[in-house]
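Take a look at chain A:
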Amino acid sequence: MFQVRIHGRGGQGVVTAAEMLSIAAFEEGRHAQAFPSFGSERTGAPVVAFCRIADREIRLREPIMEPDGLIIQDPTLLHQVDVFSGLKLDGYVLINTSRSFEELGIGEVAAGRRAQRRPADRKCSLPASELALKHIGRPVPNAALLGGFAALSGLITLDSVIAAIRDKFSGKVADGNIAAASEAYEYVKREMREDVHA
Partner candidate 1 sequence: MDKPFAITLNPGSSLANHTGSWRTTRPVYVDRLPPCNATCPAGENIQGWLLHAESGDYEKAWRALVENNPLPAIMGRACYHPCEGACNRNRLDEAVGINSVERFLGDEAIRNGWRFDKPAASSGKRVLVIGAGPAGLSAAYHLQRLGHQAVIVDAAEHAGGMMRYGIPKYRLPRDIIDAEVQRIVDLGVELRLNTKVTNLAEAMREGFDAAFLGVGAHIAKRAYIPAGDANKVLDAVSVLRGMEGEDTPLLGRHVVVYGGGNTAIDVARTAKRLGAEESIIVYRRTREKMPAHDFEVEDALKEGVSIKWLSTITEAGESDIMVEKMALDANGFPQPTGEYERIEADTLVLALGQDTDLSLLENVPGLVTGNGIVQVDATMMTGHPGVFAGGDMAGNERTITVAVGHGKKAAKAMDAWLRGEKFAPPPKPELATFERLNTWYYSDAPKTMRPVLDIIRRQSTFEEVLGGLDETNAQFEARRCLSCGNCFECDNCYGVCPDNAVIKLGPGNRFKFNYDYCKGCGMCAAECPCGAIAVVAEDI
Partner candidate 2 sequence: MSFQPIKFYQTGTFTVGNRLLAPQERSVQAGEKRYNSLNSGHRACQGCGEALGARYAIDAAMEACHGKLIAANATGCLEVFSTPYPETSWQIPWVHSLFGNAAAVATGMAAALKVKGQHDIRVVAQGGDGGTTDIGFGCLSGMFERNDDVLYICYDNGGYMNTGVQRSSATPPAARTATTMAVGTEPGNAFGQGKFVPAIAMAHEIPYVATATVADLRDLEYKVTKAMSIRGARYIHILVPCPLGWGTASQDTIRMARLAKETGVFPVFEAEHGEVTAVLKIRKRLPVEEYLKPQKRYAHLFGKQPRVDTIAHIQGLADKNIRKYKLLEEGI
Partner candidate 3 sequence: MLKQCEGSHAVAEAVALCRPEVICAYPISPQTHIVEGLGEMVKDGQLKGCEFINVESEFAAMSVAIGSSATGARTYTATASQGLLFMVEAVFNASGLGLPIVMTVANRAIGAPINIWNDHSDSTSQRDCGWIQLFAETNQEALDLHIEAFKLAEELSLPVMVCMDGFILTHAYERVDMPTQEQVDAFLPPYAPRQVLDPAHPVSIGAMVGPEAFMEVRYLAHAKQMQALELIPRMAKEFEAVFGRTIGGLIHTYRAEDAETMVIAMGSVLGTIKDVIDEMRDAGNKIGVLGITSFRPFPLAAVADALRHCKRFVVLEKSLAVGIGGIVATDVRMAVTGMGLKGYTVIAGLGGRAITKKSLHALFDKATRGELEPVTFLDLDWKVVNKQLERERQHRRSGPVAENILRDLGVVAAKIV
């Protein structure tokens, strides 16, 4: 079972991201369970959403405390919320930013990872908001991040992500998100290749 935790702020489509991720997994014939961190949070407040993916029925209802993957939709949360709490050593981390982990002052997180595993293939930063602005016109990074996470984790295919987006949105909004997700997918793939060759 693969467990993903998504951090963001109210209004950034965090919950939708988790739901789309579950839909993408469902598209691939797998079992998936997405749920928000229930609460009465309003726009701007830190929120968390969860997604479990497995090949058998998922019965577990507890929150995800030891994620296999982490998607951080808003780097400003890094200093407020213990986003990395419980993250597995071999867990994936995708952060919505145009800056590097080091620049963000979380090099050690990346470092910790890099020490054991092949460099870069488990962490990546992605300017998802910019991609969103470019393709959708609004800084809603969730679809782009899903595209990026598909590339980073290989957990789901880009096609599944696109299908999930189509399930949630329609028309131009869907197209914009799909474009953002696709470019993000390519961006991460490129980043990983470069990292390998570095």
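Candidates were picked such that all candidates are chains of the complex that A comes from, given by their letters.
The rule is short, and it goes like this: a contact is a pair of C-beta atoms (placed from the backbone, for glycine too) under 8 Å apart; a residue touches a chain by one contact, two chains touch by 3 or more; residues count from 1.
Since the model is a prediction, treat every value here as computed from it, not as a measurement.
Undergrad: Sticking to the defined contact criterion, which numbered candidate from 1, 2 or 3 is in contact with chain A in this complex?
TA: 3
Undergrad: For the complex, give me every residue of chain A touching candidate 3.
TA: Listed in rising order, the residues of chain A that touch candidate 3 are 5, 18-19, 22-23, 26, 31-40, 45-46, 48, 58-63, 65, 80-82, 85-86, 167.
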